[in-house]
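The block that comes next holds subunit A.
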Amino acid sequence: MNMTQQKPDTLYFFGTCLIDLMYPQAGVSAIQLIQRAGVNVIFPPAQTCCGQPAWNSGYRDEARAVARAQIALFPKPIPIVIPSGSCAGMMKAHYPELFKGEADEAQALDVAGRVFELTEFLVDVLQIELQDLGAPIKVAVHTSCSARREMGVADKIESLLGQLSNVERVEHARKPECCGFGGTFAVKEPEISAAMVLDKTTHIRNAGVDRLVSQDGGCLMNISGAMEKQGNAIPSQHIAEFLWERTGGNAS
Partner candidate 1 sequence: MTSEFRLTVRENLAKAEVRANFYRAMDGLMTRRLDQFPDKVELERLRTQSMAIRANALSKLPELLEQLEANLTRNGIQVHWAETTDQANQIVLGIMQQHNAQSIIKGKSMVSEEMGLNHFLEALGIEALESDLGEFIIQLDHEAPSHIIMPAIHKNRVQIAKLFHEKFPDIPYTEDVDELTQLARRILRDKFYAAPVGLSGVNFMVAETGTLCLVENEGNGRMSTTAPPVHIAVTGIEKVVESLSDVPPLLSILTRSATGQPITTYVNMISSPRKPGEKDGPEEVHLVLLDNGRSNIYSDPELLATLRCIRCGACINHCPVYVRIGGHSYGTVYPGPIGSILEPQKAGLDVHGELTQASTLCGACSEVCPVRIPIPSILNRLRYDGVRKDAANTNTVGSGKRRTLSEAATWKTWAWAATHPALYHTGSKLATRFKGMLPTNLGAWTSVRTAPKLAESTLHERLKALGVDHE
Partner candidate 2 sequence: MSNTTASRTNILARLREPQRPECGFDERDYLSRFDWDRAERVRRFTERMVAVRAEVHQATADTWLDVVKQVCAAKGLKNLLVSPETERGKQIHAQAEHFPALKTYDRPIEGWKEELFYGVDAAFTSTFGGIAETGTLILMPDAEEPRLMSLVPPVHIAVLEVDKLYTTFAEAVQEQGWVKTGMPSNALLVSGPSKSADIEQTLAYGVHGPKELVVILV
């Protein structure tokens, strides 16, 4: 835990490949939330992917090559904020393993030590104060397994939403259970993944909410994709986009 981190002047933002392609507005909102709190954001344009898909598939050489290209992008001793528990977990928990014994191990460890998941950073470092300007709404929260267990930041999204006076968080059954995405798992073991996401959508629907929010794009893609296929989908949103909207930020 980077509990000693002071509010910086400037930070690096790592947008993740999934947000780049599918949820760019979440990335924009995250940056705007940070900028509004008075912190400059650097977005190294050469960033691509943290390397996790290959890492979790056992292709370590390929994962390392991609990770190596990323760690070169964050030379300054400032925080690296990532709007995903999964990618943050990859960099923080697994880069040290991936680079063990490599010539650039020290550089990887340095990068890993500066990584923050977005909600963690907003709460613990920026101590952000949010004023809810939106209409009353009921939301369900799905916290990704990596945010919950690898990063240990499940409470951050809850506390951010807790600041919003018109947002009612509704608990759903088996909330801490995995949605069944698991990266390549969804493709390699599609039957099990399908059974898991089906149960997850049922529990969220049973909660009777207006919206689903999460700190991870992968889970959102899985759960909302399943709801859309079923029809009558509950709208879902990345937490950054939801917070920005609720607190008066105009979507650009």
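Observations on the model:
In the analysis below, a contact is a pair of C-beta atoms (placed from the backbone, for glycine too) under 8 Å apart; a residue touches a chain by one contact, two chains touch by 3 or more; residues count from 1.
How were these picked? Simply put, all candidates are chains of the complex that A comes from, given by their letters.
Predicted model only: the values in this text are computed from it and were never measured.
When the candidates 1 or 2 are screened for touch with subunit A in this complex, the one that qualifies is 1.
The part of subunit A that touches candidate 1 in the complex is made up of residues 13, 15, 17, 19-25, 27-28, 31, 40-49, 51, 53-63, 65-66, 68-69, 97, 145-146, 148-150, 176-178, 180-199, 221-222, 225-226, 228-229, 252.
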